[in-house]
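The complex is shown incomplete by one protein chain, all other protein chains being positioned as in the whole.
Labels run A and B following the written order; every chain starts at residue 1.
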Amino acid sequence: MSQVFLARADVRGALVGLVLGLALALGLPALPGVGAGLSLRTLTVCAIYALAAAGVGVLYGRLGLVSIMQIGLVAVGGWVTLRIYHATHLPFEVVMVLAALVTAVVGVLVGLPALRLSGLSLAIVTLMVAGALEVLVTYAGFPNGGDGFLGRASGGTLAAIMPRPALGQSDDDFFRYVGVAVVVVLALLRWLLMVRPGRTWAAIRQGEAGAVSLGVNTVAHRLFALAVTSAVTGVAGALLAASSGILDPASFKAQQSVLLFATVLIGGVFSLLGAVIGGLLFYGLPQLLSTVGVDGNLVFVVLGLGLVQAITTTQAGIAGQLGGLWRRLRQPRPRRPREVTA
Amino acid sequence: MNLLPFVVAGLVIGSVYALSGVGVLVLYRTTGVLNFAHGAVGGMAALLVWQMVELRMQPPVAIALGVAAGAAIALLFGLVAGPFLARVDQLRKAIATLGLALALLGLMLFVWNDKARTIRLESSRISFDVAGARVNVTQLVCLGLALLVVVGTLLALRYTSTGTSMRALASDRELAAVVGTNVRLVENTAWAISGAVAGVSGILLADQTRLEPAFLTFLIIPELAAVVIGRFVSLWLTLVGGLAVGVGQSLVSAWPTVSAFSTAVPFVVATIVILVAARRRVVTVRVVRT
């Protein structure tokens, strides 16, 4: 049985991804030219956004659900992290888990009414939430050790920041910390996709009627998917908050949520590699362009048009094309596909 | 507190939401595309008007060109992406327009940056008192235009041949094509009309609120709320929805303690409508029937 299990292509792919991910997470800071400095910090944030991207990718690729509020949920995760930390001074890991739970609840509450209707309703409602969260975050700001529910320091009080986790004090260590956390969360997500929830989601995507006749409670399983992906996004918010100890409302605009959705679709929604590519495109590409002196706003133009192209033609995205390339390299002369009568 | 000025301001903004929503609705019913880029097209038109006025063009000419630019952008997208979009489901059609919104927003930010600008239409300089609230001519134009467009669209759908074709497409695409409707032509017309409507509403909204790319792009949110209230079908209910969302936002912003939540109004209203709609439709499972 275990041999059969290991022989499955998706299991092997997941294991290869796990090993590569851990190697990158631990080894990258040691590479010359990457260690310390701006580029490592950029890569750290890219890795964090890969989690948010994975949330979008699983929802769209596995369930056909469109959520355009993911950056708003990152803000929720970050806000809750800072709020709980300043109130309790609990260890970061505990705070992160709590933030993930709260974010999951928010995600479910938002999706609950829309999920009863068409997929288009969820897209509309999540866009509205993205807009509302942008303004709420701008209004409330992020907690910095002050009093009251909003936790904002004002007047004479000095703003406090949340320290980085004990295991990730330096930039190098923090990258490793984030890298391992991201790999662990992605591995859990991958595992979930291979067991009962993943099977059920695949059935729902294939067809609502078929899934119901198998006995699937489609609303409950969609909500579970929203909860899981929102929790993953909440973890991203917590890590982002830990990265600099304080967050800026300007990073959580509604257009960022749209941009993230675009990068995930361009990166590829059927594999978690696509999410990693999405994270790189989302945060790394604008940084890269601005270092070579190109206006970062052009990223919107390129990725927006890329989204139109991805949605109308290449479903599997960049990750799918890389996968196809890899298979071709391994099999120089592919067997002719047998004629299958459909 | 005298709430009348807030109600008036809300009605004015709401009427433009409704006007814009009608543009979204006509396109959606005809092509099946829910255009998330509607606000961005309007923003583009408004910024072009601002630019042309800066270059000392006569305002009326600039406005006409701006509206034409809105129609042209939408039509271009319809021409280029339309054939691809016809093959995919409604959700993917809508997402594709999200890409257009992003691209237009990027272009606006690249050319004009995100500084808040203003356009003052000539008509905004003439104002008078109505029961203690200051009303200017632009605001009257907003209200009148929304009503005019709703009535005009209803009449056009009923009495013109293009309108009849649009209604045919909305009810059954295959059938419409079989009986000889030129589907592509009707769809392109819908793109152009909705683009022009987006342009008009973008210019009006820029005058009434502020001329800022991201702000105008995301005015699609209250506009969509109006369409949701109209249940994606009814022009009248879309008008009512737009007015309700506008007044709701305006009233919420009247109280300082809750004013920050005024942008959540479209979300709350749309969610309530969706909840009510969900209760009515018990069986949502599609099964192929013989």
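The rule we apply is simple: a residue touches a chain if its C-beta (ideal position, glycine included) is under 8 Å from a C-beta of that chain, and two chains touch if they have at least 3 such contacts.
Quick note on the criterion: contacts and distances are computed from a predicted model.
Per the UniProt record, the chain missing from the shown structure is "ABC transporter ATP-binding protein", taken from the list "YeeE/YedE", "ABC transporter ATP-binding protein", "4Fe-4S ferredoxin-type domain-containing protein" or "Alpha-ketoacid dehydrogenase subunit beta".
From the set A:I84, A:A203 or A:V276, the residue in touch with the chain omitted from the display is A:A203, counting the whole complex.
From the set A:Q70, A:S121, A:T218 or A:S243, the residue in touch with the chain omitted from the display is A:T218, counting the whole complex. Although one chain is not displayed, chain A still touches it through residues 4, 7-8, 196, 199-200, 202-203, 205-207, 209-210, 212-218, 340-342.
Simple rule for what comes next: only the chains that are shown with their structure count from here on.
Computed centre separation for the pair chain A/chain B is 31 angstrom, with centres defined by C-alpha atoms.
By the touch criterion given at the top, residues 64, 66, 68, 113-114, 116-121, 123-125, 127-129, 131-132, 134-136, 139-140, 208-209, 212, 253-255, 258-259, 261-262, 265, 295, 297-309, 311-313 of chain A touch chain B in their complex. Contact residues on chain B toward chain A in their complex (touch as defined above): 34, 36, 81, 84-85, 87-88, 90-92, 94-96, 98-107, 109-110, 214, 217-218, 220-221, 224-225, 228, 260-261, 263-264, 266-267, 270-271, 274-275, 277-278, 281, 284-287.
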